[in-house]
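Here is the structure we will look at.
Excluded from the complex is one protein chain; the other protein chains are retained at their positions.
Up next is chain A:
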Amino acid sequence: MPLYLNASHSSRIRKPGSKTPSVKRSSSSPFSTLPRRKPVQRRKSVGNEIHVAGEDESEKLDDTGQVISLAGISPVSNVLQAIKHSHGSMFSDVPERAGMNSTRIAEVLNFRRSLPSIVSLAHIHALLAASTRTEREVANLIAAGNIRKLSVSGRGNEVPGLGEFLVQTEDLEAKIQDSRLDSSTAGKLIELLHQQPRSSTVSVKSLSAGEITALRNAGFLVSSGISRKSSVATTAGNRLTPATISRQASGSVEAAGGEATFESLGGIGSARSNSCDLVPTGSGSELILSLPNTGVYLRLINDARAHLLHLLGKSKHKEAPLYLLRERWDGAVDSDNKVSNAKRVRGEYAGVLPGRTKKWKQLYGLNFDWVLEECLGAGLVELFDTGSVGHGIRVV
């Protein structure tokens, strides 16, 4: 019988692993199929914590009881420095091995440039100690005309720390000049701003309807009608029956001068104050000053805060040491240190490129320290001192 037709193929004892072709080996090294002896660093998914054997995460962190504020650590000492520091440290530089192609890098850089140069007031408070002194300094600077306060309404009072923003007047004027507005409109707006240096609203009586529309389209003026929240308990409508009015002897509205007393004194009744955006803008209503792309900026801050709180929420007890949170924020990236370079030379794939992390994909490379200052200023998180592992951070 020929050798290839016998029963040896069915009952043949085969060496283990010989069926798998050598193509499937992860690397071409001859030693790659041998078992590893070093402990494996288990990574469940990108951006998660690095689980080192022996670390017990089910306990709360030590707390010396002292709540620390960033003001002791931050390098700034007054409001103007704080504004400049905030602008400077907002984004991290695009790394060399970015994992993003040139189109994407260009997108990120253009996005950063398009953001308005405003700082939230909560951020300033987080950077400086003695918030009352900061507040007074801000009032002085506004009175002197160095900075301007922009108020953002319509987001309700549930979002903490996103009500007021500061912008330097020179930045504001530069933005107005550089925009697509024609020079006469821009000049008029700058003049109006000079006339009312302390208010966050602009009275548009002297502007024509076309100019107002141009300014609105450019994003510099926003109507103030959004800010009118529905008041909770103004249900006075059911009381206006003649019977109830006639029943009250001397405490009735009639005794105080009738229904229109309030308006005749110069007060703005609720009906008229609610409809100021229905009236055409040429009739002297006030519009709120804003900067273009403020909405994009607010959305970015909101997303960043939500992401930071989500990362903190991954730990039990919702608290973590600061270095750990920073690593989670930056993701398990393939960075430029010796270990990663060595791994790359060997041909192993050590981590993830920055372009794939949430920090760069959705948040355009926001710095961890900047987001931390934002969240501290809004009162969402709190820094404390563990005696052992440095600073800790917890959700309030």
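Keep this in mind: a residue touches a chain if its C-beta (ideal position, glycine included) is under 8 Å from a C-beta of that chain, and two chains touch if they have at least 3 such contacts; residues count from 1.
One rule holds for everything that comes next: contacts and distances are computed from a predicted model.
Hidden chain, UniProt protein name from the list "DNA excision repair protein ERCC-8", "Ribonuclease P/MRP protein subunit POP5", "Elongator complex protein 5" or "Light-mediated development protein DET1-like": "DNA excision repair protein ERCC-8".
Screening A:Gly187, A:Gly347 or A:Gly379 against the full complex identifies A:Gly379 as the residue touching the chain left out.
Touching the missing chain, out of A:Ser74, A:Ser131 or A:Asn293, is residue A:Ser131. For chain A, the list of residues touching the undisplayed chain reads 37-39, 53-54, 56, 122, 125, 130-132, 134-136, 139, 143, 151, 153, 157-158, 160-161, 163, 198-199, 229, 231-236, 239, 244, 248-253, 255-257, 261-262, 265-270, 273, 317-318, 377-379, 394-396.
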